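Notes follow once the structure below has been shown.
Missing here: one protein chain of the complex. Every other protein chain is in place.
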Amino acid sequence: MDESFAAVEYVVHTIARTAVDNETYFGDLDAVVGDGDFGYSMARGFEIVLAGWDDIDRSDVGTFLKKIALTITGRIGGTSGPIWGTAFLRAGSVAGDRTAVTADDAVAMLRAAIEGIKARGQSDVGDKTLLDALVPAVDRLAAELAAGADGQRALDAAAMTARERAEATRELIAKRGRAAYTGERSIGTLDAGAVAVAVMAERVAGGWADHATPHTSSEEAP
Amino acid sequence: MDESFAAVEYVVHTIARTAVDNETYFGDLDAVVGDGDFGYSMARGFEIVLAGWDDIDRSDVGTFLKKIALTITGRIGGTSGPIWGTAFLRAGSVAGDRTAVTADDAVAMLRAAIEGIKARGQSDVGDKTLLDALVPAVDRLAAELAAGADGQRALDAAAMTARERAEATRELIAKRGRAAYTGERSIGTLDAGAVAVAVMAERVAGGWADHATPHTSSEEAP
Amino acid sequence: MKKFVNDPKRFVPEMLQGIALANPDTLRYVPDYNLIMRADAPRDDKVSIVQGSGSGHEPAHVMVVGKGMLDAACPGDVFSAPPMDYVLETSKLLNTPKGVLHLINNYTGDRMAFDMGRELAEAEGVTIRTVVVDDDVAVKDSTYTVGRRGVAGNFFVIKAVGAASEQGADLDELVRIGDKVNSVTRTMGMALTSCTPPAKGSPLFELGEDEMEMGVGIHGEPGRRREKLADANAIVDELLEAVVTDLPYERGDNVALMINGLGGTPISELYILYGRAHQQLADRGITVGRNYVGEYCTSLDMAGVSLTLVKLDDELVSLFAAPAEIAIRTF
Partner (left out) sequence: MKKFVNDPKRFVPEMLQGIALANPDTLRYVPDYNLIMRADAPRDDKVSIVQGSGSGHEPAHVMVVGKGMLDAACPGDVFSAPPMDYVLETSKLLNTPKGVLHLINNYTGDRMAFDMGRELAEAEGVTIRTVVVDDDVAVKDSTYTVGRRGVAGNFFVIKAVGAASEQGADLDELVRIGDKVNSVTRTMGMALTSCTPPAKGSPLFELGEDEMEMGVGIHGEPGRRREKLADANAIVDELLEAVVTDLPYERGDNVALMINGLGGTPISELYILYGRAHQQLADRGITVGRNYVGEYCTSLDMAGVSLTLVKLDDELVSLFAAPAEIAIRTF
């Protein structure tokens, strides 16, 4: 398997791991002005991804991501199932039958994921959702790579942007999701989805140096 | 009206006043191992006695007490309505058409009230009820009077006994009333009815010196 | 106090007024005696069935007045038996040539009020018989001479005598049926929280975050034992063991199983408890022929549950299946 397939595996695995590890934290964030289910929903879906990790079809990157998308939409309810499922599905469609992924491919896949989320959620930057962290982070990643940065530097920069913009969701009024019903009262609170994106980006960047190490489910046993 | 009729009025009025003033206290005592309604029940019944105070038929002491008994059984539910209603009824029966009441009469009326409570409640001293304060207090009153004490001294002694014995209900297991269901767990708690008798006795003794002052309902307005 | 209440002293009358406004065609409300009665009662061809008790146990009993159930309920204040006068006046208003049946739960206050009220009503020519309900296994007869309490099992007594009286049964027959239902009915309850009587404004007792009270009654009186909070299955198993072994209910028995919420427990949780109880009974070879999951006899806003078993025979199966129309039948 190409090393860059392993990078895809690493990113997906880190996202899944982060969702499972932060069930309580993400749930508490969603409880402030939402309904508190975000952490639970994400953890229940991604723990199934992790449990079946070794057996996911790895014929090509597209198949791999689409299988994961199906697990997510099959198990995660609420808004997050369709949103995250769509994101993985769209990224997988761009990857298609590739078994290796370039930096440009990665950016294209992320952009497709973003378009999928916007379409599915009828939402955009500024609505106080995960898009408020994800979109600027991907822009930053693309800009750094275009400027010639290596993977580590580009990821570090993207993670920093994700965190800054997640923090900045405090200033926004929620226009989507359960939090939207509280209107002005949502000002001053963090968006749970945006924070999740920031934590995931930080963990992806933080472990990037070692990402060639294979990730097997046996390693995950406590 | 004979001065000793005024004494009956004074005692009844003090009992009623005490019940109304201590609604919360008596209720809290009943809440510990009972169901918390004792204070409420007593207050609701005796506030009607006070509200109609001036209009109660005072043809004779028996009529006066029986009218009050009817108000009590008509309005107070729970165990207390029948218990206290019976007590007033039996005391009234002994008083009959008297318009004056001697010390001996008073003791006989109280003894009749006690017999009524025992019969109605199928209860006796030692069951952790108001009888545990009332019976020894009346015995003490009778003994003091027999030994030649004046009203004030006899009442003071009776009140002291009532208080001691009310306190001593802590050591008893409740065998009657809602508290009985908690069995051994009732040990260590005060019986609400016994404490009510003690407080009433203390207030009767405390105001005895001035008891000739007429008690009208207008005086009760806050 | 987190309650929907205006003047706490008007809690019971305002509730009764609401019931009356919601059921103008079928119920009649007599404010003077806290009385809720069927609009078509008393009927010459039917024994009138009356239950009194303290309030705070809704739907028992003011909301189970109707065809096939009670003809009237006369509640007292919250957790207080009705004053004797209410019993007397209710009995007189419900008098019929076939007589009046008093259903009472076995508590000192209720027994006194009904004894006195009955005596006076009989003196005025009303024929009355009484069935006492005492289904609570948490209270042991032998130790405490007041005897077992009447709790959620009263629903089954009401349902059976209500059905039989619609079919024309006379007073003696109703007493036989009521006593029989009571004799094969056992209940045990427990609480996760206390309840808050409106007039008191604070909880009757305090339970720690990790405590529960086994054997509570329906008046917020504490139970027999405070235990460490357990999971749903363990709670069901403890209640079931106490109830099953008391009658006892045996392999081959056909039973009605009631999971009764005490007022603050959502119905989702009651069905979790039901599932466990049903399966545990199956494991003991006991068949659940009828089931009841919901609120039947509550303790204000208490979070808690009681579990009731009734041993069924053909007569009870048919009486329990008979139609009934009550104030809270809302779907």
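In order of appearance the chains are A, B and C, and numbering begins at 1 in each one.
To be clear about the criterion, a residue touches a chain if its C-beta (ideal position, glycine included) is under 8 Å from a C-beta of that chain, and two chains touch if they have at least 3 such contacts.
Everything numeric in this text was worked out from a predicted model, so none of it was measured.
The chain not shown here is in contact, across the full complex, with A, C.
Considering the whole complex, the residue from C:151, C:199, C:255 or C:326 that touches the absent chain is C:326.
For the chain left out of this panel, the touching residue among C:126, C:192, C:214 or C:286 is C:192. The missing chain lies against subunit A, touching residues 27-28, 31-37, 40-41, 44, 73-83, 85, 120-121, 175-183, 185.
Within the entire complex, the positions of subunit C that touch the omitted partner chain are 2-6, 11, 14-19, 21-22, 55-56, 58-59, 63-64, 69, 159, 192-193, 209, 229, 231-233, 235, 263-276, 278-279, 291-295, 298, 300-301, 303, 305, 324, 326, 328-331.
The rule is short, and it goes like this: only the chains that are shown with their structure count from here on.
Shown here, the protein chains touch in an arrangement that is not a line, ring, star or fully connected set. In terms of the distance between Cα centroids, subunit C is separated most widely from A. Centre-to-centre separation between subunit A and subunit C, using Cα means, comes to 55 Å. For this pair, subunit B with subunit C, the centres built from the Cα atoms lie 33 Å apart. Shown for subunit B are the residues that touch two or more other chains, of which there are none. For subunit C, no residue reaches two or more other chains under the stated contact definition.
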